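Here it is, the structure in full.
A protein chain is absent from this complex, but the other protein chains hold their places.
Order of writing sets the chain letters: A and B. Residues in each chain are counted from 1.
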Amino acid sequence: MAVRALLHVPASARIGEVIEIRATVQHPMETGFRVGSDGQLLARNLVRRVEGHFDGERVFAVDLHPAIAANPYLAFPLRVTGSGLLTVTWQGDEGFSHSASARINAP
Amino acid sequence: MTTRRIVLTAALGTLLAPAVRATPAALRSAIAAFTGGQLPRTGRVTLDIAPLIDNGNVVPVAIRVDSPMTAADHVQRIGLYTALNPLPEVAVFHLGPRSGVARVATRMRLATTQTLTALAVMNDGSVWQQQVDVIVTLAACIES
Partner (left out) sequence: MAAALLMAVALGAQAEPSATRRSGYADMSPATQALQRDDTQNPAWLWVADGERRFDADCASCHPGAALRGVAARYPAFDAVLGKPVTLAGRINLCRTRHLKAPPLALESDELLGLEAVVALQSRGLPIAPDRDPRLQPLRDAGQQLFQQRMGQLDFSCAQCHDQHAGGRLAGATIPQGHPTGYPLYRLEWQGLGSLQRRLRNCMTGVRAEPYAYGSDEATALELFLMQRAVGLPLETPAVRP
């Protein structure tokens, strides 16, 4: 299945308002501590870093560790300065790289 | 009781093998790396988490910090740490004046009943924290 991501921004927002961005990406977040049915350790495979950019400016970042649940979910705040494009990027082990964008409408 | 022992053993088997726990020293050193050595004061940070957890695999958690989030006075980063997971670090969130408020949420894994610590480093270098105790129960009737 292709990598799925969900990115939620409010339908519209006022300038100066603080909104909440919610982002989920499909990923097993394999901890590196689990053992498979063959008795072998399952290799660590994580999303390591998630960033939020608004019109090219970084507005959020988080470093993730094995203790973050699979299909990692993040909610972060943003003060609205105008309409623009919000982009969330996910980077991780084994070359994992994914991004999703949503328009913020602040008339 | 036989049923309970089998279910408990199976649950731990799928999560960890063998049982791995971070040491208090590892937790202290992880927090020191996050704070830059500054001693945390309790306050301004609120760690929102249910006191009793259905399933340690997916635990919603939110952290709020009392801060105006202006250029002159804001939270630079929020760190979340566990005492008894295999590793002490959970996540480090990077915020700034563009955030507007200091409030983040995620979902984490909790290996067992334990104490969580949330810390915030401010732009003036000061560090604030809150600690919360959480009880984790096990799901019944699992895969293996």
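In this section, contacts are C-beta pairs under 8 Å (C-beta built on N, C-alpha and C of every residue); 3 or more make two chains touch, one makes a residue touch a chain.
Here the structure is a predicted model, which is why all the values come from computation and not from measurement.
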Partners of the unshown chain among those that are drawn: A, B
Can you work out which residue in A:Ile19, A:Val50 or A:Ala69 touches the chain that's missing from view? A:Ala69
Footprint left on subunit B by the chain that the document does not show: 2-4, 6-8, 11, 50, 52-55, 57-60, 137-144
Absent-chain interface residues of subunit A come out as 1-2, 4-6, 8, 22, 24, 26, 28-29, 69-71, 73
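To be clear about the criterion, only the chains that are shown with their structure count from here on.
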Subunit B-touching residues of subunit A, taken from the complex the two chains share: 18, 20, 31, 33-35, 37, 41, 54, 57, 59-70, 72-79, 81
Contacting residues of subunit B [partner subunit A, same complex]: 13-17, 20, 57-59, 62, 69, 82, 85-87, 89-110, 144
